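Every protein chain of the complex appears in place save one, which is left out.
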Amino acid sequence: MKEQTASRWFDMTTVIILTVTTLLCLAPFVHLIAISLSSAGPITSGKVSLIPVDFTMEAYAKVFSDASMIRSMFFTIALTLLFTVMCMLMTIILGYPLSRKKLKGRKTMMLIVVITMFFSGGIIPEYILVRNLGMLDSIWALVLPGLINPFYLIIMVSFFNNIPESLEESAEIDGSSHFRTLISIMLPLSLPVLATLSLFYAVGRWNGFQDTLMYITSPELYPLQLKLYQMVQNSMITDLLKNEGGQRNMLLVPESLKAASVIFATVPILLVYPWLQRFFVNGVMLGAVKG
Amino acid sequence: MSFKSYFTRYWQLYALVVLPLAYFLIFRYGPMYGIQIAFKDFNFFQGILGSQWIGFDAFREVFGMRDFYLALRNTLMLNFLDLLVSFPAPLILAILLYEMKIVWFKRLSQTVLYIPHFISWVIIGGIVYQVFGTQSGMINNLITSIGFEAIPFLTSKNEWLVTYLLVGVWQSAGWGTIIYLAALTGINKELFEAASIDGAGRLKRIWHITLPGLKSTIVILLIINLGNMISIGFDRPYVIGNLAVREYSDVLSTFVYRVGLQSGQYTMATVVGLFQAVVGMIFVLGANYTSKKLTDESIL
Partner (left out) sequence: MNRQHTHNKRRMSSKALVSAVVLSTLFVSACSSNNGQSNPGGAAEGGNGERVTLKIEVFDRGNTPTGMTIQDNYMTRYVQESFGDPNNIDVEFVPVPRSEEIEKLNVLMSSGSNVPDIVFTYDPNTFNRYASQGGLTDVGPLLDEHAPNLKAFLGDDVLEYGKFEGTQFSIPAKRSNTGKYSSFIRQDWLDALGMPVPTTTDELYETLKAFKEQDPGQTGGQVIPFGMTIASAQYETMLWSFIEPLSDEERFTLTQQLGSNDYPTLLPGFKEGLAFMNKLYNEGLISKDFGLDEDKKKFYEDISSGKTGFFSEDDVNLYYENGTYDILKANEANANVLPIDVFTNSEGKYVKPKYAPNGMYIMIPKSSQRSVEAMKYLEWMASDDHLFHIQNGVEGENFTLEDGIPVALENPSQEAIDRMFISGDMAIISNGKQLGSEEDNMKARKLQFPTRYQEDVALAQEIANRDTVEMVVTGRPIEAQTKYATTLQDKFNELIVKSTMASPDQFDTVFENMLNDYMTNGGQAILDERTQLYAELNG
């Protein structure tokens, strides 16, 4: 009896905490939506918080009528898909062997990976490498240099490690090859972590733009985030505009258009996680052990 | 086991690692000759190999700068506070979500909680200013309207620390839950059923079943976090930091940006980077060793 009341209290507290944090996390997004739907006057005078003032869809009309924006969206989706698939492939084929405790040279290989978490050559030799491989201004410059994230690899190894060794051994006794074990036992048992790391890779690529600043010059290969970054950065250097002899109204992107572009570029990737949640099924592993 | 039988048994695994290792050698180790910039008077037009060697001169210069030590102290301080505050936050959130029984609510909040991760720091900076400003920030408007003195959340050192930490938690906690939620799927639900038959309380159940189920994930993340104690992202301290609280907000990344990159002094930037790498490596190996002794979990 007493424990049931305690349990109810616990549930109540959970609901309250989660509601508050959820609202806090939602607020800035709602604010951006409100800005994207308001007119310039109220925005500049700081009158827009969570509800649009002087409602207008103009900004969205502009975003959706901008062919380069739409093209950029498709390119970003293609880039993210390609990147995620290749990264996962590479991370899996390195992660699986590294999780096999009996493999000789495992620690050395892991050390090789861990060192790269801390040491890097810096931007100039990286640029030279990309250039020497003939990848400048191509999609590969945005894919190949980031194929394996050491941190994600470590996570994958740790999850593989938690899969009972007995499973693998029984497969081996059955005469199954390592390839088969990986594909038919390890991967199906690791769906949650595969989904998680795919999400990490995809989001990282979707949100990343620093490399595009260096490697990409053709507008057809501009990812959305690069366009967004330029829009947002522009307003940070208004002070320079007069200095540079430009006409301010030609150079400034309206706040509502910025916000609409942010929403436009964010919503697609936000939808990935709810979709991936189907792979977060409880007890996959348990069933397998029993079976 | 003879070499031959070992090889017949494991060649497939070696075959698998060839491509990934080639990746590491080419893309990660290939550019590492750039590290020599730290020991050279870097000249843009002579490139990395053509520039003059200067030995440890640049190290002497960096280690002689007062601002370097300030930035180092702040980096360690902010990271340590983050470890206390931002590290446990996603864990707690994940457990709450796991305990949540209303499925639609769970799904909804799971999705909403990670939105802040997708909003760029430039935009967050603008919002932080609107919310925490002293003159007309939303919170201070509320505080002054009920007759209290405005609180300088952003312009006074200690208040700023709190703001910095809270914004960090807000921005990263939801995103951090994802990995724990993935790990939680591995917990054997039968253990819970057994526990509730025992009449174990909810908190007890969390303590004895849920947390141990997350142990290896927690330890791995902790080791990596400790390895990163001396490196710090650029955006958060740069965007939330400001001139009034420079004594706390200037960290190694912003220091390198100002003294190294903005001023075209790549040698100085590389020196700091190399210092961070060496210390980070020591930290991570130390943490790994300790963890192996204490918990039998390790990354190496």
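All chains are identified by letter, namely A and B, in their written order; residue positions are counted from 1 within each chain.
Definition applied: contacts are C-beta pairs under 8 Å (C-beta built on N, C-alpha and C of every residue); 3 or more make two chains touch, one makes a residue touch a chain.
Keep in mind it's a predicted model, so treat the numbers as computed, not measured.
**Student:** Using the document's definition of touch, tell me which of A:L18, A:I124, A:I263 or A:L276 contacts the absent chain.
**Tutor:** A:I124
**Student:** In the complete assembly, which of B:I92, B:A194, B:L261 or B:I282 touches the absent chain?
**Tutor:** If we include the chain that is not displayed, B:L261 is the one touching it.
**Student:** Against the chain that's been left off, what residues of chain B make contact? List them.
**Tutor:** Counting over the whole complex, chain B touches the hidden chain at residues 1-3, 21, 25-26, 29-33, 42-50, 65-67, 126, 129, 133-137, 150, 152, 154-155, 242-244, 246, 258-259, 261-266.
**Student:** Which positions on chain A touch the chain that was left off?
**Tutor:** Contacting residues on chain A, toward the hidden partner: 40-41, 44-47, 65-68, 104-105, 108-109, 112, 123-125, 127-129, 131-132, 136, 213-214, 217, 219, 227, 229-231, 233-240, 242-251, 253.
Assume only the chains that are shown with their structure count from here on.
**Student:** Roughly how far is chain A from chain B, going centre to centre by Cα mean, in whole Å?
**Tutor:** From the centre of chain A to the centre of chain B is 16 Å.
**Student:** Note which residues of chain A are touching chain B in the complex, please.
**Tutor:** These residues of chain A touch chain B: 3, 6-7, 10-11, 14-15, 17-19, 21-22, 24-26, 28-29, 31-32, 46, 49, 90-91, 93-94, 96-98, 100, 102-104, 107, 109-122, 124-126, 128-129, 144-145, 147-148, 151, 154-155, 157-159, 161-162, 177-179, 192-193, 195-196, 199-200, 203, 207, 228-229, 232-233, 236, 262, 266, 269-270, 273-274, 277, 280-286.
**Student:** State the interface residues of chain B toward chain A in the complex, per the touch definition above.
**Tutor:** Going through chain B, the ones touching chain A are 6, 10, 12-14, 16-17, 19-21, 23-24, 26-35, 37, 47-48, 93, 96-97, 99-102, 105, 107-120, 122-124, 127, 130, 138, 170, 173-174, 178-179, 181-190, 199, 201-203, 216-217, 220, 224, 227, 231, 266, 269-270, 273-274, 276-278, 280-281, 284, 297, 299-300.
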